[in-house]
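Note that this complex is displayed minus one protein chain, with the remaining chains in position.
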Amino acid sequence: MLEVSKLIQGDKRTAAKIITLIENDEPGKHELLSQIYPYTGRAHVIGVTGAPGAGKSSLTDELIKQARKNNLKVGVIAVDPTSPISGGALLGDRIRMQEHALDKNVFIRSMGTRGCLGGLARATKDVIKVLDAYGCQVVLIETVGVGQSELDIMHYADTTLVVLTPEAGDHIQTIKAGIMEIADIFVVNKADLGNTKKMITDIEQMLDMSPRFKNGWRPPVLITSTLTQEGIAELWSTIGHHLASTSASGEHQEVVRKRLAMEVMEMVEENLRNALWNYFTVKNNLTELIDQLADRHTDPYSEAQKFVREISDKIFGKEH
Amino acid sequence: MARKIRVLVAKPGLDGHDRGARVIARALRDAGMEVVYTGLHQTPEQIVEAAIQEDVDVVGLSILSGAHMTLFPRVCELLKENDAGDIVVIGGGTIPEADVKTLKEGGWAAQLFTPGTTIETIVDWINANVKVN
């Protein structure tokens, strides 16, 4: 019932339904994604990350406006945390972007992290493809702002913005979190709130110490205020410049190619793991095995090795 | 990943009485649902657009301005126009008995919760009436 042809023609409801299917990892997902694949690879994917309270939503809203000024169709993926206790989530990032709700060329989708290890990254990559095929020339991803998943953004965004505020203190934490290494552009946001100089100096000093830069691009440090509009237009042109510059040098294409290889590998791993585990559970009476482990009649190391040897013998032959 | 119920909680009208909408949003989250909140001052058009893009199962309207007899039909019509008539529309607020009857019988609202309804009642209703396949 979900037709890729309708997605390509820009049918909103189809796009929304396909995204749901991907998020839920429903059957038929892979077939759909293979059909979608030929229509992807066109959108400029921009990641917006940074600590909670840095103003990511407002900045994303401004970037939507800039893209629309340039007559580009925009997709937005806004991620909020899923409650680990209830499994539910409050998705409130839309509030700041609701003025675009009636713009036919803006599609906004809120997602919960759903707490599944690696699941969000997988789902996000696939949702980007859907929006890409749907015709979005720009896809903005607003991350949740905390945790390890922040670093994943560099694996699917073409241009990653790390958003910081001038307030002292928060920058030290972010440096610790390792988030600084993923930035293509640093944005010191909420310039209206305080002194940005210290923050800029800190970042520049840190960059001076970097041995080399990702894609041969030294991340510029920009100052913005969504309140006064300071630096917004400049940020937008810098984002464009980043893609143009890394494309001209060929770095961008190389990153994309590496990414594709990695994607295949990831999927092979995932499928293999699932298939092997299925086979393992069919072959072994799991309850019995666990009983034996618990009673210390056998150990996990030997059991795992035994199974792997059996599999590799099957695949590669005993002589291997 | 398991299928989760997605609910859009919307607050139409120019007034700022969002206490109820926020309490409900939080309660539905605590009941394991994914809740999209669109903020204050939303027009029916904005609400329906968000509902479609977010592919929600339920739209919950919180209305205290007395405009429920215009807003519920308008949201339902727009959903139908957008081929999204399957999205369940529910609501809450100060709605007199007679209007509750008219709205439900007219198919403008699947269920309406008037003041004093417990959060559990609302959660149970959604769990019982929203098919998640």
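Read from first to last, the chains carry the letters A and B; within each, the first residue is number 1.
As a working rule, a contact is a pair of C-beta atoms (placed from the backbone, for glycine too) under 8 Å apart; a residue touches a chain by one contact, two chains touch by 3 or more.
Everything that follows uses one rule, which is that contacts and distances are computed from a predicted model.
Chosen from "Methylmalonyl-CoA mutase, N-terminal domain", "NADH-quinone oxidoreductase subunit I", "ABC transporter permease" or "Phosphoribosylformylglycinamidine synthase subunit PurQ", the protein name that UniProt gives for the omitted chain reads "Methylmalonyl-CoA mutase, N-terminal domain". When the omitted chain is restored, the residue from A:T14, A:S58, A:T143 or A:T160 that touches it is A:S58.
Although one chain is not displayed, chain B still touches it through residues 13-19, 22-23, 25-27, 29, 37, 39-41, 43, 65-67, 70, 94, 96-99, 114-116, 118-120. Contacts to the hidden chain, counted on chain A, fall at residues 53, 57-58, 61, 90, 92-93, 95-96, 192-193, 227-229.
Assume only the chains that are shown with their structure count from here on.
Averaging C-alpha coordinates per chain places the centre of chain A 30 Å away from that of chain B. Those residues of chain B whose C-beta lies close enough to touch chain A in the complex are 1-4, 6, 25-26, 28-39, 42, 45-46, 49-50, 52-55, 82-84. Of all residues in chain A, those touching chain B in their complex are 12-13, 16-17, 19-20, 23-26, 82-83, 85-92, 94-95, 98, 101-102, 107-110, 112, 114, 116, 119, 123.
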